[in-house]
Every structure is written in C-alpha cells, then in structure tokens.
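Written out below as structure tokens is the structure these notes cover.
As you look at this complex, bear in mind that one protein chain is not there, while each of the others sits in place.
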Amino acid sequence: MGITVVEVTKKFGDFVALDDVSVAIPEGSLTALLGPSGSGKSTLLRVIAGLEDPDSGQILLGDDDVTQQPARARGVGMVFQHYAAFKHMTVWENVAFGLKVRKRPKAEIVKRVDELLELVQLDGLSKRYPAQLSGGQRQRMALARALAVDPEVLLLDEPFGALDARVRKELRAWLRRLHDEVHVTTIIVTHDQEEAMEVAGQIVVINRGRVEQVGTPRELYESPANEFVMSFVGPVNQIGKTFFRPRDLTLSLEQDGDATEAMVERVVHLGFEVRAELVRDDGQHLLAQLTQEEAQALELERGLIVYVKPNRQTTFAR
Amino acid sequence: MIAKYALRFGALGYLLFLLLVPVGLVFYRTFEHGLQPAWEAVTTPQALHALWLTLLIAAIAVPANTVFGVVLAIALVRHRFPGRGLVNAIVDLPLALSPVVVGLALYLLYGTGGWLGGLADHGIKILFALPGMILATIFISLPFVVREVVPVLREIGTDQEQAAETLGASPFTTFRRITLPAIRWAVCYGVVLTTARAIGEFGAVSIVSGRIEGKTETLPLYVQSQFEGFNTTGAFAASVVLALIAIFTVLAMRLFRPKEGI
Partner (left out) sequence: MATNPAVPVSRPGAVANRAGGALARGIAVGYLSVVVLVPLAALIWASRADGAATFWDEITKPEAAAALKLTLVAALVVAAFNAFTGTAIAWVLVRDSFKGQGMFNAVIDLPFALPTIVAGLVLLELYGPNSPFGVDLAFQRAGLIMALLFVTLPFVVRAVQPVLLELDRDMEEAAESLGARRLAVFRRIVFPNLLPAILSGVALAFARAVGEFGAVVLISGNVPFKTEVSSVYISGQIESDNPTGAAAVSVVLLAISLAVLLAIGAFRHWRTRHDR
C-alpha cells in the first residue's frame, strides 16, 4: 500500500528535524529519501515506522491514519544500518522471529523461513550465528527477517552504509531485483546520490528537515528545482548565478565568440571518461567531463589553453 | 506506563529501606543525645588508638597491594607463563572467600604448632600483634588494584610500549613514562577500593588480632567491643566515623568513575 506523510513536524529540543514535511509514496514503488547527514531523512523514516512520534502531522498507510499506532502494530518491515541482528539467535531463528511473535503454526514458520533464506541466498547458513557472517550476509538476513512477516511497507535505513564498496554495489543490484520480484512498497534512506539514482524509481531529496524536490532520477538530474538539489545530485559548475554540469561545458581550441579562456590544471582518466580541472583568468575553477575521444581530439593535457563555454545552463529563481 | 513507575518506585523503595534508612539511623542514634556525648565517646583513648591502628594498617597494606598489584597486573597481561590461569584465580580468591577462613588460615600458620609458629619463639610476634593484622588485611584487600589495572592494560595494548622501545627507551623508562600514566586512573580507583576494604575489615582481623583492647583493636573491632559492653553511644559514634569514611569512599569512587552504571 502507498504511504502518505501529511505535514509532519518533529523537533528534538530546539533542533527542528522535520519541518512541515508532506510526501506521497506510491504503492509498490522503490523510493529513496536522499539527503546529507542531519537532513532529517532517517527521522522521517523512523516516524513512518512508528519508532518516533511526530509533534504534529499524520502518517497514512493506505487510507488508514496510523499516527497513533506504535511500530509493532503498523506492519512495517525495517532494516537497520548496523543490521540489528539478534546476536544470541541463529540466522534461522532471526528470520523466524516475527512469525514466532505472531504465534504462527510451526509448519508455516518452517516453510516461510526456508523460502526466504533461499530467496536471499542464505539457505546453507541457517544454523550460523550473526557473528559468523559477513556484513553483506548479515544485511541479507536482516532483509529476510523483515520480509518474513509480509510487511505492507519495507523501510531501509542506510542499509549498505556499513559495507565495503564492492559489496554495496552488489547488494544495490540485488535489492533492485528483489523489489522487482516482491513488489513491496519500499523506502530506502541514503546520503549516497549514486545509490539513490541507481536503485530508486522515485527520489525525495531532503535538506534541513524540508523536502527540496520529489522526482525520478532523470527529472532530478535534468530539471533540478534548486541549487541544492542540482549540486547534491551530481557535480556542478557555478559562475555567478548560473549553474551547469561538467558534461555541458564545451572545450574548444579556438576562440568562439563569448567563450572564455582557461588553462587545464589537471587531467584524470577514468576508463572511458576523462575529467579535467580548469582555471580561468579570473581564478574561477571549473570541472569538465569529456569522452576519451573528445579528449584525444583536443590532445588534452596539463597546461593546455582552451576556450570554454557552457552549452546548457540553469538559473534558479530565488 | 504504569509498569515504568511501579518499577522505579519499587527499586528505589527497596534501596531506601535496605540502605538509606539504616545508614541514616546510625547518624540519628549517635547524635540523639547531642553532639557532646558523641564527641566524648569517640575521643576516648581507646577509641583514638583504635582509629590510629586502623589507619596505620591501611597505610601499610594499601601501598603494598598497590605496588604488587601493578606488578601482578603487568605479569598477567604482558607475559605468558605456565600457571597464569592459576595466578588469576588466586588473585580473585579473596573476593569469594570468607574473612573468617582467611583469619583462621593465618592463625594456623603462625600459631603454636603451625609451620611458622617458631617465629614467635624468636621474638617475631605475628599473631595477636600488628604484623598478623597487616597480613590479614593485605590478603582480603589484594584483588582490587590488580582487577582495575588488568583491563586497562589489555585495552591500551602494547603499541605505545613498543613504539617507546624502538625509540630506545629502557623497560623501566617505558614503564615510568608510558605504562604508568596510562594506568594512572585505574590505579587510583583501585586504591580507593583497597583502602575502603582495608579500613572496613572485620572478620579476618578479629581472629588474628585477639582483640586486645588498647593494643590490637581496630576501629571496627572497637565497635563490636563497645556494643557488647553496652556502651551503645561509643559503638555508634565509632560507627559514624566509619560511615563517614565509607561515604567519602563512595564519593571518591564516583569521582574517578563518574560514568559507572549510568
């Protein structure tokens, strides 16, 4: 079912974590709450989960107002950044926990747990303890545990934050595939824009307790609502009040009308992509992004003088 | 919600009745008849001697256990040797052993017919004299410095000490400039515990001292003798002195470990 957040405000003492936030999360979607540390994204997730009470506002699951209900009554599944594994129980017992608490019949529990362990590819490790698993395996166990009770909503709080880069990439792809198969409304909190863009169908950008923009990854990248979103979602150049992407900075060896002169300070080769750091006469630093071929055509190297001009730029009404 | 308040008031009520009211009572009973009788009771020659003796014993036992405690801790943590587990157990033993058993063990060792009973014949009086009382006090207050220092030594690891060594420091210098400062607060806390235990010791010292009034009677023993002699004012006054020392101890413990438990 979908989730609707209506004008939620949450304060911790004088600190305003969420400021009149309203968001609609479509049923069956995979939505990311994206923002820097302290932006309030985790707080919003916990309010949706029922682990925190909002000072004002409502949370609706489907058509039901669940604002007064505690976490255990909401039917949400939650996955935590540091796994929150029940360290005194085996993997199997961890996954079975929610079902045991609901007093489901033994046969049903066995069937469901085995099914889930197979789904998350942990079926050989059911008798191990969490301490004996790798980080990635623990998180897969946590997901299986959350899914075991057939939650209406799956909430993931920076689930891959504590894992190494390679495992993170693997699990992102894995989560996407899982969601395609299981179709539960899922919200993932992350500060990593690459992760949000890769995994989510819809992104809610949050900063300082406020929603900056809601949209698909493409919408956010191509039509950012403001400076914050634009710079958070990808690298950005700023001259005065105009902003443009490194990819949109054209480099040329010839002066072309209103192009400005700049010197290449540094060239970085990243596979098929080349990044250049440039500096203009007036000291302004710029970032450019080219393909291998474009760089070769220019014979791009340190010290080269080029003429730069953005071919696409945005200004924001303040 | 009710559960939370019920638990809180139950737990605090228990503490109030088991701990605070009794200790409060000792102050009340002491000063019930005024400050003067209490003061007089606690400044009789016998009482003052008992206090002095108690402090003297602590002044010897505590430094001994501190120095050897640190040495023991280092030996246990930094060196592997056969019987390390046994040494560990022996260090912990005074925590689990009845003080009466300790007193008896010393009584049997140094008494007539004991292995070291011959010492008395050569004029070295252990039992019914200061040395025996010191040995008993050292025994029962042994573990504290060791147990406080061991985890700290384990936690800081050998990195800093090894760095000092590669820079040319001798083992003694390393100990003095690197190890000792690192364990400083653990040692302080251990000293507080040791001192409290040494001052408060009753059972073991009761047996080895013979409780000779004016000679081998510590302040705790004095409390008992006064009570049994129906001098309740004297007993309570001495108790107040000991209770005050205990309160200072508890405050000192919070000073060195403010976060403990909360």
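We call the chains A and B, going by the order they appear; numbering starts again at 1 in every chain.
Methods note: contacts are C-beta pairs under 8 Å (C-beta built on N, C-alpha and C of every residue); 3 or more make two chains touch, one makes a residue touch a chain.
Only a predicted model underlies this, so the values are computations on that prediction, with no experimental measurement involved.
Undergrad: Just to confirm, in the complete assembly, which displayed chains does the hidden chain contact?
TA: Hidden chain, whole complex, touched shown chains: A, B.
Undergrad: Which listed residue (A:77, A:159, A:246 or A:310) would be found touching the missing chain in the intact complex?
TA: Reading the full complex, the residue touching the unseen chain is A:77.
Undergrad: Write the list of chain B residues that the hidden chain touches.
TA: Counting over the whole complex, chain B touches the hidden chain at residues 3-4, 7-8, 10-12, 14-15, 18-23, 25-26, 29, 68, 71-72, 74-76, 78-79, 81, 87, 89-102, 104-109, 111, 114-115, 135, 138-139, 142, 165-166, 168-172, 193, 196-197, 199-203, 206-207, 219-221, 223-224, 227, 235-236, 239, 242-243, 245-247, 249-251, 253-254, 260-262.
Undergrad: If you put the missing chain back, which residues of chain A would it touch?
TA: The list for chain A reads 49-51, 70-73, 76-78, 80, 82-88, 97-98, 101-102, 129-131, 142, 145-146, 149.
Operating definition for what follows: only the chains that are shown with their structure count from here on.
Undergrad: Could you please state the distance in Å, as a whole number, between where the Cα atoms of chain A are centred and where those of chain B are centred?
TA: So the centroids are 58 Å from each other.
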